[in-house]
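The complex is shown incomplete by one protein chain, all other protein chains being positioned as in the whole.
Right after this comes chain A.
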Amino acid sequence: MLRFTLTRLLSLCLSLAVASVVIFAAIEVLPGDPASIMLGVNAQPDTLAALRAELGLDQPMAARYLDWIGGLLRGDFGISYTYRTPVVEMIGDRLAVSLPLALFSLALTIVIAFPVGIWAAARRGSVADVAIMGLTQLGVAIPNFWFAMLMVLVFAINLQWFSAGGFAGWDAGLFPALKSLTLPAIALALPQASILARVMRSALLDTLSEDFIRTARAKGLSRREALWRHALRNALIPVLTIIGMQFSFLLAGGIIIENVFYLPGLGRLIFQAISARDLIVVESVVMLLVFAVIVVNFLVELAYAAVDPRLRAR
């Protein structure tokens, strides 16, 4: 297990290093000089040069890359070009929306998918199973931002149960804050729950066809008992892998849904930063999301290997 963890850790670091180079290189290509955007068209050449020096833009590219990476490692993400505040604080504020949104929708995904998937597997081939699988096909195919718009129309505009957008803020109390995240979380969760329910069902059906289930049945367990006592635990392994992937997807995928609901999360931040050519913010947000995804994948893989020793040999 130690050897496995170390090799995985090495590949994690390698992935992060490559990711940082790719992100830095891509952002460097962005047209537009941040200094001249900040000072406007009438800027004097010497003030422009002074600002470029202050922002470190006159340094060679390699030096700026190392500077950026060194800062990231020390938790110093630099100063936003447009807002002149530390990027770390900006990201922290936005993360207070995006992270709870991702967790909320992940919880919804699991709460919907588990019973649905188990129920369908227990009744394989029945009308209910066929109907559920048909519905999940719809859920997989629906664009989540469109579903979000439809929910705004129904629940915010017509029924007025929710506000159509914006975030109440955590200062307003837990309930109002969660309430303003509810529709976005449902919109994010629906397609993921459909995928997870299908994974759950097929993982259960896979397990149910294995020999040890036949043994359990031969010992007198009913199909349903065998499912609950033996199959479910074994089917959870692929299901947990998918959940890990879905969390990173929900965190990153929130950036479009945040736009539908005008939520002040990382997604809004990244789009604002792109249009303002606030390169340092774009770089940092993208790097943070990539970091989160790679680390979550790594943890899932470790958990997976801890549960199933066969995988360590790979």
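As a working rule, a contact is a pair of C-beta atoms (placed from the backbone, for glycine too) under 8 Å apart; a residue touches a chain by one contact, two chains touch by 3 or more; residues count from 1.
By definition in this document, contacts and distances are computed from a predicted model.
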Which of "Glutathione transport system permease protein GsiD", "3-oxoacid CoA-transferase subunit B", "Xanthine dehydrogenase family protein subunit M" or "Ketosteroid isomerase-related protein" matches, in UniProt, the chain that is not displayed: "Glutathione transport system permease protein GsiD"
Selected from A:Leu150, A:Ala172 or A:Val307 as touching the chain missing from the view: A:Leu150
Absent-chain contact - pick from A:Ser80, A:Ser180, A:Ser248 or A:Ser284: A:Ser248
Chain not shown, touching residues in chain A: 11, 15, 18-19, 23, 26-27, 29-31, 125, 130, 133-134, 136-138, 140-143, 145-146, 149-150, 152-153, 157, 195, 198-199, 201-202, 205-206, 242, 248-249, 251-253, 255-256, 259-260, 270-271, 274, 282, 286, 289-290, 293-294, 297
